[in-house]
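Note that this complex is displayed minus one protein chain, with the remaining chains in position.
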Amino acid sequence: MLDSILVANRGEIACRVLRTARAMGLRTVAVYHHADRAAPHVGLADSAVELHAEVPTAAYLDVAQIIAAADHTGAASVHPGYGFLAENGDFAAAVEDAGLVFVGPQPEVIRLMGDKVHARAFAAEAGVPLAPSALMEGSFEAFLDAAAGIGLPLLIKAAAGGGGKGMSIVHDAAELEARARTAMSEAERYFADGRVYAERYVEQPRHIEVQVLGDGRGNVVHLFERECSVQRRFQKIVEEAPAATLPAELRARICDAAVKLAARANYRNAGTVEFILAPDGEFYFLEMNTRLQVEHPVTEMVCGIDLVEAQLRLAGGEGLPWTQDALSVTGHAIECRVCCEDPARDFLPATGRARVLRVPHGPGVRFDGGISEGQAVTAAFDSMIGKLVCRGDDRGQAIDRAVAALGDLTLLGVDHNIDYLARVIDHPAFRAGALHTGFVTEHADTLGVPVLDADARAAVVIAAALGVDDFRRLAYDIPEPYASIGAWRN
Amino acid sequence: MGATTPARFTDPAMSTSFPFTLGGQTHTLTIRARRPALVVEVDGRCYTVREHPSAAPGESTLRIDDRLHEVTRTRESDRIHVKLDRTTWSVGYEDPVTAAQHDAGGDDVLRADMPGVVVSLNATPGATVASGDVLLVIESMKMQINVVAHRDGTVENVHVEVNQSFDKGTELVSLHPNT
Partner (left out) sequence: MARIQSSIQTGSAEFRRHYSHNRALAAELHERQRQARFERPARDVERLARQGKMMPRERIEKLLDPGTPFLEFSTLAANMAYGGEAPGASCITGIGMIQGREVILCAHDASIKGGAWYPLSVKKIVRCLDIAIENRLPVVHLCDSAGGFLPLQSELFPDKHMAGRMFRNQSILSKMGVKQLALVFGHCTAGGAYIPALSDYSVIVRGTGAVFLGGPPLVKAATGEVVTADELGGCDLHTRVSGTCDYPAASEDEAIAIGREIVAQWDCPPKWDIQRDPIEAPYYDPDELYGIIPDDIKRSFEMREVIARLVDGSRFHEYQPAYGTTLVCGYANLWGYKVGILANNGVLFNDSALKGAHFIELCNQNDTPLVFLQNITGYMVGRDYEAAGISKDGAKMIMAQVGSHVPKFTVMCHGSFGAGNYGMCGRAYDGRLLFSWPNHQIGVMGGEQAAKTLTEVKLKQLERAGDAVDQATLDKVYNETLEAYQHQLSAYYSTSEVWDDGILDPLDTRNALGIGISAALNAPPLERGYGVFRF
C-alpha cells in the first residue's frame, strides 16, 4: 500500500483525488501555481509545494519541478489526474525513473494509446470494430484518395490529438484537400505532430465508453459503460451511467470489446475505452484514454465503488479489487459539467469571481468542486469549475434530482452554464433518451435562455435593485411620517 | 393669458427613477409607496414587494404581489448578480451621476488645466478615438503630460498647433457631441 502521494493536478480532480487519498490514510502533497494559491486543493493536502512558471498552466506541465516536489516532500507516488501530464508517456516514465510509483498505466501503453494511428491498428488487431478509415502511410495524394474512398461525411483527426481537439468534419469532397492541409498544420501546432488520419463520420452518433481496470498482468475488469453523447464542439457536457438506452446484448458486446483491448495491452490501472455507436447499432472504436476520466463519478455512483481508491490500491501493488461477477450497476447517475461560460455568447469562457458559491446537498447528490467561494475565475485555466453528479433509482429520478440540484447550486459573480444544463437534462428529448452528439445543436432553439415576460423581468430587476444600497435606503430608510404620507402634494 | 399645460410635468409619476439593464434592455424602476408595504413601479407596472432576510448572508425571500421567490444576490460595482429561484441573472446598474453623464454626452471640450506648450498632436478632425487614447502631448512645469480622451468619440476640432503656447482654460481638442 502506498503511504504517500503527490497529486500533479489542480481544480476539482485534485480535490477529489486528495480526499480519497486522505481517507485512505496516505500523506498527501499538492502542487500549485501562484495563481491557484487560494484554490481549495492546496488546503486539502498535508503539504503543498508551489510550482513556478510564467504561465499558470505551464506549471502543471513542468515535469522537472513536479518530480522535484515529490522528491523534496518524500512522496512515494504521483497521481496525474486528467489533462495536463496525465497522458504524457514521458512524464510517466520520468516518474518511474525517479523511483516513484506512477498511479496510472505503463508509459509504453500511454504512448501506444496516445498515438491514435497506432491505437487504431492495435484495436484492429484486438478484434475491436473500427470505423472505415484512411491513414497517411504514403503520399499525401494517396491519403486523399483513400480518404475519399471512405465515403462522406468523414472526420479528419490528428494522430497525436485527443479529447476532441484537432478534429474537423468534411461534408463535401471538394473541401477534403483543404481541410486535410489545415488539419495537418493545426496538429503540428497543437500537438507537435502533424500526422492526421481520416475516419468515416457517423451521423447522429452516440458516444459510449467503458470504464476498465487492469492489474498490468493481463487481468482486466470493466465497470460497465457510460454515455457521453451530449457534447458541444466535441467537448462533453452531460454524461451518465449506464447508457440512456442500450440493449443488454449490445452492452455486453461493447464492454467485452473494451476488456479485450485493455487485456491485450496488459493494461495497468484505470482507463476508458471510447466508442461511437451508430444509429444502426454498429459500434466503432474511437480511442482509449489511459487515465481517470472527468466523468468517472457516474460509474462510481451506480457501481457503488471508489475508483480513485481502486487506482491507489492497484498502484500500491494490490490486485484487482473485484472480480467481474462482483460488479453490477444499480440505479442511474447523471453528471453535469459546471463551466464558467456565457451561454448567451456561444459559451465563450467567462471570467470573474465566485462571490457566492452554495453547493447542493441531498440524497443521491454529489458535487465535486474545484473552486472556493471568493476565488477568482480567470482565463488561465479550463472553464470547468465542478461536476454535479446525481444518482437515482432509475434514470427519471436521477434526472429529477439533477434538475433540482442544479436549481439549488448557486454561483454568483461569473457567468455559468448551470441554468443551461438544467434546460438540457430537463428537455423532453433528453428525458426520452433520444441522445446523439448533435443533441445541443438539434435542440438549440428550445435550449436557449427563456424569454421572460414583463412580470418575470420586473421580478429580476426588483431583486437586483434591493441589492443596491442607494436604492435600499430609499426603499426602507425614509423616516416617518414621510414614509406613511407617501407621494402627497398639497 | 394664453394657457398651455404640458402634461408631462403635471404628472407626479415622473419622479426620481433608477435604470437597470437586463439582457441589453433598460428597465426603469421607481418607488411609489412604502406603507403598508413597498410598492415599486417597473416599466410602468406596479408591484407590491416584501422582503424577508434568510439566515444565510445575501439570501432572502422576496414576495412580489402574490408570488414568492428565493433570492441570492451579490453586488459587484456596476453589476448585481442575482439568482431568482433557479435562474441566475446579471443586472447592470449605473449610479445616477454617471448615467446622467452618459445621457448628456459629457463634456465635449478638453481644456488645458494649466499653461503650457504643445509638444505633439495625435488627434485629427474626423478621427475616431477611444476613451484613454492620447490626443496630444503637452509640456507644462517641466513635465510632459498626455492629454487623453475621456470618452469614446469622434474628434471635431483640434484648436492648437505644435509648439503653440496656451493659457489655463484654453480649448485644446473638442469631440463631436453625441458621438
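Here the chain labels run A and B in written order, and each chain numbers its own residues starting at 1.
We adopt the following convention: a residue touches a chain if its C-beta (ideal position, glycine included) is under 8 Å from a C-beta of that chain, and two chains touch if they have at least 3 such contacts.
Just so we're clear, the structure is a prediction, and the values are computed from it rather than from any experiment.
Looking at the complete complex, one finds that the omitted chain is in touch with A, B.
Only one residue in the set A:G25, A:P363, A:P428 or A:P481 touches the chain that does not appear here, and it is A:P481. Within chain B, the residues in touch with the undisplayed chain are 1-6, 8-10, 12, 14-17, 30-34, 39, 95-97, 99-101, 103-107, 111, 168-169. The set of chain A residues touching the chain not shown comprises 470, 473-474, 477-490.
Following the convention adopted for this analysis, only the chains that are shown with their structure count from here on.
Residues of chain A touching chain B in their complex: 344, 352-353, 355-356, 358, 406-407, 410-413, 415-416, 418-419, 422, 449, 454-455, 457-471, 474-476, 478, 483-484, 486-487, 489. Here chain B touches chain A in the complex through residues 12, 15, 18, 20, 22-23, 27, 29, 31-35, 38, 40, 42-43, 45, 47, 49, 51, 56, 58, 60, 62, 64, 67, 69, 71-76, 80-91, 93, 95, going by the rule given at the top.
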